[in-house]
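The block underneath contains the structure these notes are about, expressed in structure tokens.
One protein chain is absent from this view; the other protein chains keep their places.
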Amino acid sequence: MTIPQAAYKVLEAIVGPDYISQDPIDCEAHTPGPNGFETDLGVATILKSPGCVIFPSTTEEVQKIVKTCNRYKVPFIPISTQWWSGRGAAKVEDALMIDLKRMDQCDIDDKHMFAVVGSGLIYSQLQEEAMKRGLYTTIPGGGSQVGVVANHILYGSSPLNYRTCIANRRILGVEWVLPDGEILRLGSCALDKDDYLWGEGIGPDLRGMIRGFSPGWMGSMGIVTKMSVKLVPFQPDKPMPVGISPDTAVELPLKRINWYNFILPSKDALVKAMYEIANAEIGAGLTKVPLFWRAIAKANNKEEFWELWDQESEETVAAMNVLRVLLIGFTSEKQLEYEERVLQDIIVKDLGGKQTRTKPTDESWVKNADSASMWMMCGGYTSLEFDFEAISHAVAKGVDCSKLKKGYTPPLMKAYGDQGWFQVGDYGHLALFEFLTYQDPDDEQKHKVDEWSVALSKMNIENRYYTAQLASHKPLFLTGPAYGPDYHKWMIKFKEEFDPDALSNPPGPADTDLFIQEAEWMQKVKDWPAPKIDANKNPKFE
Amino acid sequence: MPEEYVKFDLTDMKNFEYDMKRCVRCKGCKWVDHIYMPGATYSTRCPSEKRYLFDSFSAWGRLRLALSLLNGRIEFNDRFVEAIYKCQLCGACDAGCKRNLDLEIGSALESLRIKCVADGFGPMPEHKAIAEKIEKEHNVFGGPADNRDKWAKGIQTDDKAEFVYFVGCYGSYKMQGIPKATANILKATGQSFKIMGSDEYCCGYPLYSTGQIEKAKKVAQHNIDTIAKSGAKTVITACAECYKTLKVDYPKMFNKSTSDMGYQVIHLVEFVADQMEKGTIKFKNNIDMRVTYHDACNLARMSEPWVYWEGKRKLYGITEPTAPRRKGTHGVYHQPRNILKAIPGIDYVDMIRIRENAWCCGAGGGVAEAFPEFAQWSAEERLEEVDEVGAAALITACPRCKDNFSKAINASGDNIKVMDIAEMINEAIK
């Protein structure tokens, strides 16, 4: 379980002996699981321990490492925070794990509102640096601990995308080591490697090829070593942290930022409120959260959560149409006052909603997002269905997901018909929909969760829903012919062109196809044609 | 339906298998609480992971290794043992995890050390040497046991007092200014106290923290018995390590709760803060200095009482009865700060990483003994933070922290002054 020793010597010379190891202990420690994002699902059965771990500190080192991998045909997988742990591991033996955590640069251009960040930098770091300068980024649902670069490559969704668009559209200049070790720079850095101001072009824009949507190439199209990301103007009063763990929050400058909670008389009214608020162009966040999150917020531990959640029923869940609205006075305190009045007009006067109490603090979204607490309730959690589409799409899909879920509960946690999380983006042009999956990873029926994942794909195709769960995260050869159509053919063409030896995190983007091929329990649901996947090669059409 | 019977018994790693399995690698164990994240620098709180990078030197990696050991995927070897012991057991990971996930990381890591020793692979040779000194002379330095109360010459103690002052090895043998200052403070408030003299053994922290639980239990039992015999109900200490060991680790070793121990442990700063409220202590001297305070891990995030638990873990990991969780919320955080702020002339400034997010001085968990270079590196990182906030003096409430910082300052030639808080209080009340 090692890489070729000749390769090891070259790699050691590149980074120095303190930054590389092939000791089985270090390799074992770098193997994610058994729990984590997707690591408690069947797909984890194809994950392998790396044969070697290396920590480069510069783009030049990354380039030399990748070139060495090409010379000795060593497959490699880049990781930054490895938060998406179900994918942050090799799917082939004897791979080199390239851990980018040392590359944590953060240089902010206040005036032109962008940050040049290295792959190791995380969101809370960036947010703090941005807010010191009167700017902000949006903390994604993945959590404030996720890598800024990786998350921008993936999706980067947050309630604060209401104004800012999802993070993947906020990528500017990029420095990218291709699978063959060549450095490609995008946007203004294509012209001047030190100018990260702008992202477009030159001419046709290759930013879309780098990131892949969704959920991106996940390391199978080389390594992004540096990226400039947009920051957006904030209001002048920096929210300050208060409290002691676990009850910490930022105190909001209430004349400038405030959350508002409303209960609407019906789901229709809630949806109408979303459209109206967005059309009025007020607000900075607009979200309808799954009801069990309220129980999470109230509970001090999982036992308390279950005490609360067990009191719910289909009726109580259906009756709770809670809309959370974030207002920010970007322009002035008067903006906030104005937006409060418009909000009252829409929700209270027009739609008969009632305002409920909110804390004068923010635990999630302004500075922090506790994605880790999603594992608190059941021990297992994954987001197996989400997308960005119209508000009406989110509403319809929530109903269908909820119906489908019943057939997989248990092992899925009972949700009393909860229809998912949806929130508004781009002032109403878009909505994020997310349907969260919770289960006990030790449940003897856990393979049904894998079946549920495929069933969701089939439902999306059948009912013509969009989904962010494509490529490596749902069967490529099931979803490929349906979307685009044939988006998968293009992905495979890209792999063949830029990574013909399949060294960059193989067999991406066909990871899930490999898992389904290998897992005995998946054969009963696999009813679509697919070629045989070889873990060490790019997928081929038969 | 998954169901198992478990208990907070650290001598069996299986009791913490759930915690090992449920780590999601959010790295809350590494990062400063994101709410308090100070920016691109000073953003982590685990010295081991920052210094050595490899996941084997992080909480999440060690949990994985412990689980793989339980599952038979790996065995102990030199690298594994190195990874286990290059860790201060500073509790940052445990407090960080319990912000969201309530996993018993601290206990799992301690349990791993206990197994490492039980299987004959640990501790490090330096830890064994200290164990021998403790066995022979009951202190970490190997100084004559009879010299333990030499510092107290001329100090008035009271054998009938309900307070027993547990001095600790560092105070007794190396930093006698601290116990002298402590005694002065107690005297100034009119609080009578006694000491245990040569009957005070090393608290056992160097043994327990390195996995030598059987040896630790012996000294613990001796100290427990001595305290009981003395009739004292309150043990006061000016050492964070002694404080946490007597308060938390003693009951833990014997599968008891802190409340079952028959004595209460308080740190000098708790006592002084209480006296300030009562008005029985006055800070008369002006101390014109910009100072900052270092949260000693054992007094801060790791100091909450231990509550023994056993019971069922059911579907979704629900415990029955509900397992107690020590989240680091109720550490001794405010008292030392309030004291320092009350001293006239002091310009108090907090460091960037404080309380549950504090960066360890680097000495704990046997690191100072076995890996002094790592201990110094960790101290230097903290001293940079002192510089960053412009403090002239760094105040601690633990002789081990003071010792480690002093070594780093001596090596670097920096002019930061390091003082124990007892010494500072003593200066203020003179």
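The chains carry the letters A and B, assigned in the order they are written, with residues numbered from 1 in each.
We adopt the following convention: a contact is a pair of C-beta atoms (placed from the backbone, for glycine too) under 8 Å apart; a residue touches a chain by one contact, two chains touch by 3 or more.
By our rule, contacts and distances are computed from a predicted model.
Note on the omitted subunit: UniProt lists it as "FAD binding domain protein", one of the names in "Sugar ABC transporter permease", "Carbon-monoxide dehydrogenase small subunit", "FAD binding domain protein" or "Cytochrome c oxidase polypeptide I". The chain we do not see here touches A in the full complex. Shown as candidates are A:64, A:91, A:163 or A:302; the residue that touches the absent chain is A:163. Among the residues A:195, A:303 or A:534, only A:195 touches the chain that is left out of the figure.
Residue in contact with the omitted chain (choice from A:70, A:335, A:358 or A:402): A:335. Which of A:381, A:408, A:435 or A:487 touches the hidden chain is settled by the complete complex: it is A:487. One of A:279, A:300 or A:316 touches the chain omitted from the figure, and that residue is A:279. The omitted chain makes contact with chain A at the following residues, 111-114, 155, 163-166, 168-169, 178, 182-188, 190-192, 195, 197-198, 200-209, 211-214, 230, 232-233, 275, 278-282, 330-332, 334-335, 337-338, 341-342, 345-346, 387-393, 396-397, 425-430, 460-461, 463-466, 468, 470-471, 479-480, 482-488, 490-491, 493-494, 497-498, 509.
Assume only the chains that are shown with their structure count from here on.
Note: centroid distance chain A to chain B, computed from Cα atoms, is 38 Å.
On the chain A side of its complex with chain B, the touching residues are 19, 21, 23-26, 28-37, 39, 53, 55, 81-83, 85, 99, 101-102, 104, 106, 121-129, 132, 143-145, 241, 243-250, 301-304, 306, 363, 367-373, 375-379, 413, 440-444. Chain contact summary for the complex, chain B toward chain A: residues 1-2, 21-28, 31, 33-40, 43, 53-56, 58, 61-62, 64-65, 67-68, 73-74, 77, 79-80, 83, 95-96, 98-102, 315-320, 322, 325, 327-329, 333, 355-357.
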